[in-house]
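Omission of a single protein chain aside, the complex is shown with its protein chains in their original locations.
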Amino acid sequence: MEQGHSVEQLTQRLRTFADERDWQQFHTPKNLAMALAGEVGELLAEFQWLTPDESARVMADPEAGARVRAEIGDVMIYLTRLADVLGIGLVAAAQDKLTDSARRYPVATARGRAVKAPR
Amino acid sequence: MEQGHSVEQLTQRLRTFADERDWQQFHTPKNLAMALAGEVGELLAEFQWLTPDESARVMADPEAGARVRAEIGDVMIYLTRLADVLGIGLVAAAQDKLTDSARRYPVATARGRAVKAPR
Amino acid sequence: MEQGHSVEQLTQRLRTFADERDWQQFHTPKNLAMALAGEVGELLAEFQWLTPDESARVMADPEAGARVRAEIGDVMIYLTRLADVLGIGLVAAAQDKLTDSARRYPVATARGRAVKAPR
Partner (left out) sequence: MEQGHSVEQLTQRLRTFADERDWQQFHTPKNLAMALAGEVGELLAEFQWLTPDESARVMADPEAGARVRAEIGDVMIYLTRLADVLGIGLVAAAQDKLTDSARRYPVATARGRAVKAPR
């Protein structure tokens, strides 16, 4: 099966994967959002006892690095599938949100500050 | 700035966005994983009181649909940024994990069943 | 060691547990919040493919029930420890928040409706 590196190819492969297993019945947005959150929880667990500096070097450890890459993959799988069943373009949604953030956090005032801006 | 629909274009725009604001200092994997989880929490909140069927119709409501799309965008932003600072190819990691899942869940035995397979 | 059923007894036992292992160094609020979220992710995974009705019967299955009880225990452990290192009274914080919710959701208007009220 096609295993290309575009989101569209991943989306299509996930759709086929679910269809073949008759898993569409489980893939409601509610369930997929829970599965996404569960995978993010596993990703957090990889970082929870590391200092920020240690977390920045995590990929240098082959075992921890492989676990982190697998968790990132799991999160992307459920996020892509969720966006697909909702009919949302994943990258377009991110680009639009980033345009909004650029307006809320102008370079001049946001520089070097991690403060939340009003909406 | 480039706002294309590929993950690579999103990755590059996020890098520039962080650089311009001197936000790389905050963007450790540990911090980004937390931010990702925080956004997933906001996404869950959109679905928590809906039945699975109601969740499948959420995009039909313009206000709820816009909120869900914005939260999906936020989740994708932090996931893309996290993969970038870790040096992980986001779609490739998902494709590899899916190849692994295809092995763990053969069509013949997994059909119509939502049971977790052993690793 | 004392294993009583009050939050104060649990708090004290957790403090001793961390002290004996020299784990206070890892127990910053940031790290404990991540550990809490990781455990909540495992709890979500128990419910993600269940219908709401199936989730209501989960304790009738001895294996699933034991897993859910253990995850609830893990979540409570990190929540209690987090409140302790922050100097927050866990039950008092919940009671105060509930008083606030009673004001925001008067019985007359909130009855049977799962709509979020303004703050």
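For reference, chains read A, B and C in written order, and residue numbers begin at 1 within each chain.
One rule holds for everything that comes next: a residue touches a chain if its C-beta (ideal position, glycine included) is under 8 Å from a C-beta of that chain, and two chains touch if they have at least 3 such contacts.
Not measured: the values here are computed from a predicted model.
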| item | value |
| --- | --- |
| Contacts of the hidden chain among displayed chains | A, B, C |
| Chain C residues that touch the omitted chain in the full complex | 3-7, 9-10, 13-14, 17, 20-23, 25-26, 28-31, 33-34, 36-37, 40-41, 43-44, 46-47, 50-53, 55-56, 58-59, 68-70, 72-77, 79-80, 82-83, 85-102, 105, 107, 110-112, 114 |
| Chain B residues touching the omitted chain (full complex) | 26, 31, 34-35, 37-42, 44-45, 47-49 |
| Touching residues on chain A - with respect to the absent chain | 30, 33-34, 37, 49, 51-52, 114 |
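In this section, only the chains that are shown with their structure count from here on.
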| item | value |
| --- | --- |
| Distance between the centres, which are taken as Cα means, of chain B and chain A, whole angstrom | 2 |
| Mean-CA-position distance for chain C and chain B (Å) | 25 |
| Multi-chain contact residues (two or more partners), chain C | 34, 37, 49 |
